[in-house]
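The other protein chains are all here in position, but one chain of the complex has been omitted.
So, subunit A:
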Amino acid sequence: MLDFPTWKKAWLWLITGLACLAALPSLLSFTSVRWPEALPDPMVNLGLDLAGGSHILLEADSKQVAAQRLENMEENVRGLMRNAEPRIRIGDVSTRGGRLSFILDDPTEIDRAREIMLPSINGTGLVREWNLSVEDGNRIILTQTQEGVDTAVSDAMESAIEVVRKRIDELGTREPTIIRQGDTRIVVQVPGLQDPDALKALLGETAQLEFKLVDQNALPSDVQQGLAPPGSEIVPYAETSDFAGSSIAVRRLGGIRGDNLTGAQQSFEPQTNQPVVNIQFDSDGGRRFAKLTTENVGKPFAIILDGKVLSAPNINEPIRGGTAQISGGFSVETANRLAISLRSGALPVDLAVIEERTVGPDLGADSIKKGLIAMSIGSLLVVLLMIFTYGRFGIYATAALVINVLMILGIMAGLGTTLTLPGIAGFVLTIGAAVDANVLINERIREERKRGRRVVAAVENGYKEASRAIYDANVTNFIAGVLLFLFGSGPVRGFAVVLVIGLFTSVFTGVTMTRMWVAGWLRKARPNDLNL
């Protein structure tokens, strides 16, 4: 029990030493000593509530993904049937109720139509993406499978994260954290960012750019009532444009999408000195843009971003060479933002900000300072109480406590966990609770002595009898801590992390380390009595 072979001691000190060493960079940084750049620097991450910065939770609309998918399928089916040899004629195409249905003019072609659609229905992955059924002998109905929608949402989220990352990188902020959370959410954390408005505006844009011809046949009175001529749709002007509040009718087909952009920069229109955005297409996009403008010289075309018209200039001459200019009542800031959004590509799905937390940097630094002061006073009082109550054994407990705090910090740095404001409370609570093991042991030794056991036997029994209660008590705390971690979010998780790590380290230092010291002392001093 009190036997500690040298190899075991060496191991214990090695573990302790390593953990404490890992705590060093973080400790120095709290006291604002600069850590030499040349050395590796695994510091404890500070949560946004301590470092200052913004936390934004974005949520994608999975319904929108499903709707988009249905629309694509409709186009896909039309194309497939048109290109079939010989062509399959279809009619009454509808996407109502979240399903795609159409009628074959010739019911005998059902099997051929099914054959043609098979690859699209089965999708590329392992899951079946669509269900196909036939009604009345000639109506084909396609419904989305849940797996299909899930895969589409998942793919959309993957690319959304990439787009979000690119956009944030363009802002030039340091070390943003961008992680997927659950099926449809993205957490964005940007330390040091105080004004999250620019970020939110940037993330709120899907940046789906379209060029569509204006329907000049539409009657203004109809357009104002939201009535579009066949083959056209009504699109509102953006808030930034000169015509905000009104709408315009554009041709559904024949336009092009800004998917093939290779670049976008903010610049100024030389004549008016208005901020504009210059864009460059790749060769394919450039060719199509040239074709559109060549065929429609003199007619207006609408530049549409995320379903809102930025401007609708006349095409004065064919635009070749693959570059174009977008104007539309921009400020330098909004033009720059649009350029960033266009450069980083279109978000495949709308992202809504559903939670936002910002902390100013002054407050964070203040919190650390106050937390450290409270922690120092608390530790000092606990240490004094322990030493006055348990003498030599209190000193051992104190040493264990100090190592415990260092080890928690070191392990947190090593694991890359985050220290948050509630985490500081966790530290303080750990200081109070860590000595509990020693209190249990020391009280037990007192009792054993009172019952007349000899010194070594009393110490041995103290450690042995107390360990059962220590074990049970720590397991229950562990359960509470793990649940806290699982159900908690953000800063509260930081509390759980400190609590759980503290449970392990405090048993290690409070039981194992002190036993080693006590054993060493007993062997060397061979006391006849304990001052306990």
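Assume contacts are C-beta pairs under 8 Å (C-beta built on N, C-alpha and C of every residue); 3 or more make two chains touch, one makes a residue touch a chain; residues count from 1.
What we mean here is this: contacts and distances are computed from a predicted model.
From the set "Fluoride-specific ion channel FluC", "Alkylation response protein AidB-like acyl-CoA dehydrogenase", "Protein-export membrane protein SecF" or "Multiple sugar transport system permease protein", the protein name that UniProt assigns to the chain left out of the figure is "Protein-export membrane protein SecF".
Listed residues A:A84, A:L171, A:I256 or A:L429: the one in touch with the omitted chain is A:L429.
For the chain missing from the display, the contacting residue among A:E135, A:E269 or A:D366 is A:D366, taking the whole complex into account. Of the listed residues A:V382, A:A400, A:A413 or A:V455, the one in contact with the hidden chain in the full complex is A:V382.
Within the complete assembly, A:E355 is the residue of A:E71, A:E333 or A:E355 that touches the hidden chain.
Subunit A residues in contact with the hidden partner, per the touch definition given at the top, are 49, 57, 59, 197, 200, 352-360, 362-363, 366-367, 370-371, 373-375, 377-379, 381-382, 385-386, 388-391, 421-422, 424-425, 428-429, 431-433, 435-436, 439-440, 443, 446-447, 450, 465, 468-469, 472-473, 475-477, 479-481, 483-484, 486-489, 491-492, 495-496, 499, 531-532.
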